[in-house]
Each structure stands twice: as C-alpha cells, then as structure tokens.
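Dropping a structure here in structure tokens format, bear with me for questions.
For this view, one protein chain was removed and the others were kept in their places.
Presenting chain A:
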Amino acid sequence: MKNTIAERILDFLKGYPPFNLIPKITLLEIAKNVEIHYFEKDQIIFSQNDNPHEHFYMVYEGAVRLYRFAEDKKHVLDICDEGDLFGLRPLIMKENYLMGAAANEETILYSIPINIFNDIILNFPKVSQFLIASFATNTRDPFSEKHKGKLFANIEAIKKVENNFIEAQSAKYTRNPITCPPSISVQEAAIIMTKNVINSIVVTKNKIPIGIITDKDMRTKIGTGLFKITDKAASIMTQPVITFPENITVAEAQIARLKHKVSHLCITKDGTNTSELVGILSEHDLNLIQGNNPLLLIKEIKLAKDAETLKYIRSKAAELTKGYIEQEIPIYFVTKVISEINTAITKRAIELSIKEIGRKPPVAYSWFAVGSQGRKEQLLMTDQDNALVFENVEEEQYESVKSYFLNLATKVTEKLNIVGFDYCPANIMASNPKWCSSIDEWKQQFKEWIKDPIPEKILLSIIFFDFELIYGNQELYDEMAKSVLKYIRKNQIFLSFLGKVTLDNPPPLGFFKQFLVEQDGENKDNFDIKSRAIRPLVDAARIFSLYHGLQINNTIARYEKLMEVEPQNKDLFESCSNSFKILLQFRTSQGLTNNDTGRYVDINNLSKADRLKLKSCFNPIKNVQEALKLRFKTSQIS
C-alpha cells in the first residue's frame, strides 16, 4: 500500500549520513517506524544520567544543544542542527546518557527505534564505519573513559562484516604446526619433516618458538657439508623467528615477509617471541590468497632497469592506493604498503645510480627520508625530502668522498623526479651539499638546532627529526637518531619551543563552529587540511615522542607507543591516532578524486557526511594542544 508519509520521511533521511549509506528498501522500513516529536525552546529531551530511551534522535527542524554538568557547572558540548544525529552512543553501549539534550529553539525530532537500527549496523559495514568515525573522537572525553574498546557491544560481529577485504582480512595460517625441541639431531628433525610432508619445522622450547628449520636450511647448511646430520637442530635453525599475533592481516604478513626476508612467520599467543606458538604462516599460505599485488610490484621494482620503468610501476601503485581507499581498507595498512613501495623505488634508484657511476661508494653511508616520507605517511606523490650521511673520513679524503656522494645523490634525485616525486622546493635533498654530510657534521648541526632554537632551525628540526633509514648503513643511522635524543634530553627547553610553534596553529574550528578557511590567495575559502588538521597531530606526536626518547617516526606508531608509555593519557592518544587515520584517509581520497595533493578542501562541496567526519576529528586536536601547553609550559616562551 502507498505510504506517502513514510516516503517523505525517507526523502529527508536519505539526505544525511549514515542513512545515505542504506539502500532505499531498508531505509523505508526505518522511515515507517519513525516517531515525530515536537519540543519547544529549552524543553529537555533527556537529562544527563537518564536511562537510555529506546530511540535515538535526528533533528528534522530546529536545533538541539547537548550539555553536561561537571562540578556543578554546565558545559554546552555541541549544537546539533538539521540532519544531525544524537543520543545514539548510549543506546549502543547500553549506558545511561552521558550528557543532557534540550531544544535550543523550537524543534521537531525524528526518533528512530534502536532495535531496527542494530540490524542495520550489522548488515551495512559502511554505516558502522561512519559511526566509528564519528565516535572516534569522544574517547578522549574523560567521562567516556570506561567505554573504550566497547563502542559497540557487538564489535566482533561488526569486525566480521568488514573482513571481506583481502588485505585487511585475517591471514589464514596453519594451526598447531609440527615442532621439535632444539636438542634433537638434524637427522631426527629431517625425519619428522619427511614423515609429515612439511617443508619447515618450528624449534620450540617450552612451547615458545626459538627458531625454524626449512628445506632451504637443509640444502644450504647440511647439503653443503657446513654442518653434520648428527649436529643439534639448534645449530642449523634460523633464529630468531619473526612472530605475530593471531589476528595478523594479509597486508601485515606481506609486509613482514618483505621486510624480514623470511618465508615463514610464527603466530604466537600474544604476538611476541616469548609467548606460546599457536600457528605458522608460510609463503604458500599467503599465495593462496588473492591480492598479492603490492608484493608483485615490489618484485618488479627490484628488477627495474631504469627510471621510466620505476615510474610505470609507481603509477600502478597509485591505482592500488585508489582501490584501497575506495574499498575503505584501513589507512594503516595502505600507508604501510605504499611506504614499502616508495622505499623500494628509492633503493632501486640508488642501486641504478651506483651502477651508472661505475664505482662503489668509497665509505659507509646511509640514505634517509625526512618529513612525511620519513614518517611513512606518504600516500600520494609529493615532493622529495631526503638526506645522506657518510662515515667520518680524514680531512684530505673529505672532498673526494663528498663529491662522490653529491654526484650519487644528484643522480638519485633526478631518477626520483622522473618517477614522479617532484624536487623539493626548499631544496631539502641529499643533492644539496648542506644535507649530504659526514656523521660528525650532522651531529654538530643537530646540536646547534637544539641548543639555539631560533625559528628557522626549529623548522628544520621538524623536518629532519622525522628521519627514516631507506638504504645503507644501519649503524650510522642509529648513531644519528641517538644523538638527537641525547641532545634533547639535555635541553628539554627545546621541546617547549617546538610546542610553541605547533600551538601557533590553532584548532580548526572558529567561534561559530565554522571551518577556518584560508583568507586569501589561490586557495581562498578552502580548508587547508594538511596544515590545519593533520600537521597539528603530527607535530604533537613528534614532541611527545622526543620527550620520551622514542625512536619512532610514524605518527600512528608514535601515538600507539605513547598510549603504552603514558597509560593515564591513553584515551587522548587513542583519539588522536583515530583522528589522524581519518584525516589521512580523507586527504588521500580527496587527492585521488581531484588529482592533486588533497591538501586544500572545498568545504562547500563536501557532503554532510564528510563535513561531520572532518569536524569529528577536531576535538582531539584541541585536546592534544591543551596537553602540550600544560606539559611543556609553552606559555612561558615569548
């Protein structure tokens, strides 16, 4: 039968998230069950600590203010206007209302029964993702502390739905693998392997994996006569083993295998190499699963003969990124895969350049990426930011060594430019004599920056202190990284200066909850998502990490480590990490749509969903900036 009223309600609902993500036929069912409420100005809809209603609400007309009493003072937390949802969180978490809601003006609300909506959360992963995104930020609020990790009472069910993406899928590993103790002989181990028709055996001690013996070990260590078949299994096993927790995803497994160049990963109870073995994941297991594209790309990169080929492969990687973003694969995996690809390209560019020169580097060196590449947060093509360090050499050698590396760096940056990484406009590249120096010169520079933090040196610190080894000597890199942390430990005031610079970038919402947009220039009226939203989060992560002496560059990894180091601020850091992921994903999809860097966002062209999504990321920015202010007493710096 015709139902004009329900159809009109549907027309309204479908204009707003998350209802725009629900097919019409399902949405009509929701519309049919809506109740319409009318509230006069200042009438209370629900009060703080009330039992949850059986409905949540959507503003049809008017506006609703959400408020909370803390220490007998009323704080207005938010104003919801037409199309905004509220009062959903407590229903999902089965908790009392954490805040009160009252009509800010004459208001008509649609109330939607939660029992209908619960099924929708389960059946439409995009809806749950939207809700997770919009809830992400609230975790910081002190009053929601205890709800962390149970945003949804039935999170397991939701996870299951999301898992239809291969890369984000849990990798299927072999459970209860065959093991042997380290004390048995190689021959006995080989007999067990042969009997069970397996190509590898895990060596365990008290169920903890300590090594692995593969067919390859038998071939290279026994077959060649290096060891005897009577030697102990422990003597030929490959160790330590690379371990992961049970929920390892395909993407993680692929990356781990690339990184550690191993054919098998051990799955342990808690993911560390000191806990009980539960399974093994082999190359074969992974190859069974489709979607090993990044792996193939990296293989192709390793075989590339020139920059043009690298460029072609990089364009395929861009397609991959696009696919990942469209499929809403968690940004964490996407950045990892793309960073690995960029790293592989740079490595190959260095190898090709050395070949061209025809002479091996005279001394040990390392090539590192700085800035966003150093943090491994690059998804789209951006500028090159790189630098080079070489071993200390005698004075008379210095000139020739430096000129070799400058020549090498010039060739590498040329190749990267062909691939599509533009030259850095600020000339922060290894081909610049300033950024191609010996280890002592680098340390001296770092020391000066930290001791005398004038503005231009602070800017350099911000770029260079996010540096990651791409190619070359690990010790040189470690030495540099440690020197930075050492100097900072001695000059804590430096962090206050860093904090001050960050805080000059205010939270992105204006007084009337408007986005702060650019005032003039080419991007007038656009929202600069990079400097207004992403950078403050990146900066804060860096400062806190330097403070704790953490040698981590990736922003997400930094926040995750900070959650461990400062358990009292776990909520804050978690909300920052979530916001950062959302913003990065947002910027990337913007960039892919508009074929640019995604830095400037035209707010007026955003859907309501995207606008809400963006806005939800701003609270953590404000909160972490407050924390910086307090911790590093930035107000005392003029």
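Operating definition for what follows: a residue touches a chain if its C-beta (ideal position, glycine included) is under 8 Å from a C-beta of that chain, and two chains touch if they have at least 3 such contacts; residues count from 1.
Note that contacts and distances are computed from a predicted model.
Q: Between "DNA polymerase-3 subunit epsilon", "Anti-sigma factor domain-containing protein", "Carbon-monoxide dehydrogenase large subunit" or "DNA-binding protein", choose the name on the UniProt record of the chain that's been left out.
A: "DNA polymerase-3 subunit epsilon"
Q: Using the document's definition of touch, tell me which of A:20, A:33, A:179 or A:309 contacts the absent chain.
A: Answering carefully, the residue with contact to the hidden chain is A:33.
Q: Provide the residue numbers of chain A that touch the chain removed from this figure.
A: Chain A touches the chain not shown through residues 1-6, 8-9, 31-38, 40, 61, 106, 108, 111.
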